[in-house]
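The complex appears here minus one protein chain, its other protein chains still in place.
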Amino acid sequence: MYNEKVMDHFQNPRNVGEIENPDGSGQVGNPTCGDIMKITIKVEDGKIVDCKFKTFGCGAAVATSSQVTEMVIGKTVEEAKKITNKMVAEELGGLPPVKMHCSNLAADALRKAIADYLGEDFTEEEHDHHHDIEED
Amino acid sequence: MYNEKVMDHFQNPRNVGEIENPDGSGQVGNPTCGDIMKITIKVEDGKIVDCKFKTFGCGAAVATSSQVTEMVIGKTVEEAKKITNKMVAEELGGLPPVKMHCSNLAADALRKAIADYLGEDFTEEEHDHHHDIEED
Amino acid sequence: MRRVYLDNSATTPTRPEVVEAMLPFFTEHFGNPSSVHSFGRDVSKYITESREQVAKLIGAKDSSEIIFTSGGTEADNLAIIGIALAQKNKGNHIITTQIEHHGVLHTCEYLKKYHGVEVTYLPVNEYGQICLQDLENAITDKTILITIMFANNEIGTIQPVHEIGNIARTKGVLFHTDAVQAIGSIPVNVQEMKIDMLSLSGHKFNGPKGVGALYVRKGVKLVPHMHGGAQERKRRGSTHNTTGIIGLGKAAELAMADLDEKQKKLTVLRDKLIKGIEERVPEIILNGHPTERLPQNVNVCFKYIEGESLLLNLDLQGIGASSGSACTSGSLDPSHVLLAIGLSHEVAHGSLRLTLGIYNTEEEIDYVLEVLPGVVEKLRQMSPLYNATK
Partner (left out) sequence: MRRVYLDNSATTPTRPEVVEAMLPFFTEHFGNPSSVHSFGRDVSKYITESREQVAKLIGAKDSSEIIFTSGGTEADNLAIIGIALAQKNKGNHIITTQIEHHGVLHTCEYLKKYHGVEVTYLPVNEYGQICLQDLENAITDKTILITIMFANNEIGTIQPVHEIGNIARTKGVLFHTDAVQAIGSIPVNVQEMKIDMLSLSGHKFNGPKGVGALYVRKGVKLVPHMHGGAQERKRRGSTHNTTGIIGLGKAAELAMADLDEKQKKLTVLRDKLIKGIEERVPEIILNGHPTERLPQNVNVCFKYIEGESLLLNLDLQGIGASSGSACTSGSLDPSHVLLAIGLSHEVAHGSLRLTLGIYNTEEEIDYVLEVLPGVVEKLRQMSPLYNATK
């Protein structure tokens, strides 16, 4: 189902946890849908110096969360804002089609955390919660 | 499908043929239905001394024809008249349900031959041509 | 790595005895049993034997009451659509439950959409059982069929089938039961239980996949679902799946011989597993009925975590299990069964189903009990929901 890189992030998730007194914090998803991700960030001199996640969700949800924390640490806030869910999935070498929607929200959580840091509004995108048909 | 006795009559049919100058002759069935039987008899002193058949039809049709000739030789005409299709099937140890109708007409052919001999009218019974559902 | 298979309600390995019984019918006795010639007749007597074995297993009166199908789903489709069409002049109302398998639920939805059939979905209580009074109240003079599963595939709850049979027979309504999970695990007798139709599937009790059967009580007429040849007394077209049918017959024979022993063994393992989990992991919910439960079924919700992640982690340790989480099924909502027994979406997402089979051992249960608590704890540590409540 999942490729090796996804499974590696799932098995050995990077940056699990919650930063105490974070500079920004964002949570997306909801329990109905089955995926909740919370990202906390630490910012110094316009740069994200630390990023942690907590995730309730499937393998893809965990892996994308882990992946986004790796992608973002060291980036400027402006660079980090440009990260999309699609980029995260690509960085992981792809996700099963059925997982492209609900479970691939890590970049949203990140952007929400950045918005929190910047004091900006964050409007969650409408996600198509209708999963794709089963892959064989 | 067929029991041993039926198969024996099918493989080694008794009294195949047509009696020359018969005392009575009867043919039933039709090619549409797929079964035609012709019985010819020789009568002496009110007794059936010879009986032959010709049959176009399935295994059951051949076996019942053969069987009826065996049953009838030596009987008086009056006794022979009482032979029914059901008795023929029973004498053979039974036929598959699907074969009980169309293919079991030998006694009819016999009665028709007797009617011919006696100069009586013969009215063919109405047969339920709808075969039973397939046996498994 | 150690591998422990605990997904026997999804499918079971075929017993070697069953495979052996099937083998000659691939290459040697390969004929079409409907044929006149000996190549076919050779086979047809074995088909009859299989039919008798299946009839015996469920206590049917006559082997002609068994229609071979391609599995449990087809049996469900045939029973429900078959009756809806055959009795459409009598009525258009079907009663079922909220917790049926999709083989029943999607068939009912099809009938609603394309044949104007009305469907009542009976609710269930927290243990997954229907209320008999609800059933009685739901019956109208338009009701042509009650279809209620014998035992649930997810939570293992057994319905009061005997009582349902009585109600149905008294009211003159046909009763179909999807017994796919019950057959081979607990005693089933269609005559005693007044069951008019019953679905079963070979691969759920160590028979082959792709073959099943529908029991149809003598005298009950239905419109075929597979339109074609005259096989199965014109009730199901298509060349007989002879190897599958032979395998099903053998599996039925073995299941009947082993039923008592299997039931006892699995109950012991099941209770050990339930007790072990309860002792080792806090904040869990046991789903299903505490006693009216299939011997093979354990279903537990672990709060704050999600099922697929749990499955993947168990899989990494060699343990094969399943979950009612949406993510494992390709649909949005978690299992309709878990929602029907009153669980919240959040909790339902954290369900784990462990289902036992004839090849499981005590040591395997010990291994699962060793591995499971750590996996749950790891995921809880990762969960934003767990933190929030601590």
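Each chain carries a letter (A, B and C) given by its place in the written order, and its residues are counted from 1.
Just so it is clear, a contact is a pair of C-beta atoms (placed from the backbone, for glycine too) under 8 Å apart; a residue touches a chain by one contact, two chains touch by 3 or more.
Predicted model, so just to flag it, every value in this text is computed and none were measured.
> Give the residue, chosen from C:N125, C:T170, C:Q191 or C:T239, that touches the chain omitted from the document.
C:T239
> Pick from C:E308, C:D333, C:E346 or C:E364: which residue touches the chain that isn't shown?
With C:E308, C:D333, C:E346 or C:E364 as choices, the missing chain is touched by C:E308.
> Just one of C:T143, C:T157, C:S322 or C:N360 touches the chain that is missing; which is it?
C:S322
> Where does chain C touch the missing chain, residue by residue?
Its contact residues with the unshown chain are 3, 5, 7, 10-16, 18-19, 23, 26-28, 30-32, 34-40, 70-74, 76-77, 85, 101-103, 106-107, 109-110, 114-115, 201, 203, 208-211, 223, 225-230, 237-244, 308, 311-312, 314-315, 318-323, 328-331.
> Tell me which stretches of chain B touch the chain missing from the display.
7, 10-11, 13, 16, 18, 27, 31-38, 54-62, 98-99, 102-103, 129-134
We take it that only the chains that are shown with their structure count from here on.
> What whole-Å value do you get for the distance between chain B and chain C if each is reduced to the mean of its CA atoms?
From the centre of chain B to the centre of chain C is 53 Å.
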